[in-house]
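What you see is the complex with one protein chain gone and the rest in place.
The letters A, B and C name the chains in turn, as written, and every chain counts its residues from 1.
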């Protein structure tokens, strides 16, 4: 089952992992990814807060679609995506992805794939705030190259 | 820093993830893998317990080497391997691997690589016990093919 | 009649989170709405081009052109950036 959750408050990746491990249906392999807000931007500048604008409808729909695609494409038995929205402090988790599968490669691939798609296709708009104001963060060429790996 | 730990008692993957997230040095991406003992064997038969024989010296040494190689090869900042030994009940964790990196692909690759090597190069001998006795579990052709991916 | 257009991402730097636009009661093509918006804020032209600004009508992302009426929800936004 694929699940996607938008989360306006800080969440605990370890609690999500614990719940995920309990719910998995007897499968042996669980891969998780945690993305954390950093206190330095791409240019090395101080980031005091990361803000994640979201859309009242498109954001959750895009997350659900990506989770569903990840589950179907790699035949994993459980897939969970939890994504923060709003203001995120450095050190807090932005995103949690977990995939359970019988074979570990499928779980790795599903989590990897879901992250690549979230980067460019989940309906969020990200800003790093620092002492000198904010700047928008768009997907990088690396992010696009990562995504392109899956289009074959 | 690469760490490897042999663990004779059941451990909590979520507690390990929590500790790992705290210790990471400001990196944004954390990938973890949890391998759990299943209650069915490869042939579908019931597994009542999995036993993991280990060597007093070679086991920890092989784990440490694999963890170190994973860290160095992918430039991750933190890498942790925890592996059970002795008797493992179905549903309990056998292995936990976590990798923290600045870029998520490095973290995915490091965890994936470490798991592939543990399957065939960590000094354990695995047996599935069931109603009709036990049988040894060796790496599969899949496991060997997975490992071969890294030799280029 | 008044259509309240919403903005997400880069376009909101210029238009704010929403802006009211006077449009015919019968509606107008999305492309024409876009043109009116850019005409009112010439600085937005570059933003729309560089950051792949797209539109959604009633929560559906629109490629190509469609007719937009005052009762519809119309939004413009720059490229997504999740994860």
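Going forward, a contact is a pair of C-beta atoms (placed from the backbone, for glycine too) under 8 Å apart; a residue touches a chain by one contact, two chains touch by 3 or more.
Remember, it's a predicted structure, so these values are computed and weren't measured experimentally.
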Omitted chain's touching partners, listed by label: B
Contact set of subunit B toward the excluded chain (per top definition): 35, 52-53, 55, 57-58, 61-63, 83, 94-95, 115, 118-126, 136-139
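One rule holds in what follows: only the chains that are shown with their structure count from here on.
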Subunit A and subunit C: spacing of chain centres that average the CA atoms, whole Å: 27
Mean-CA-position distance for subunit C and subunit B (Å): 50
Averaged-CA centre spacing for the pair subunit B and subunit A, given as whole angstrom: 23
Subunit A: positions in contact with at least two other chains: 35, 115
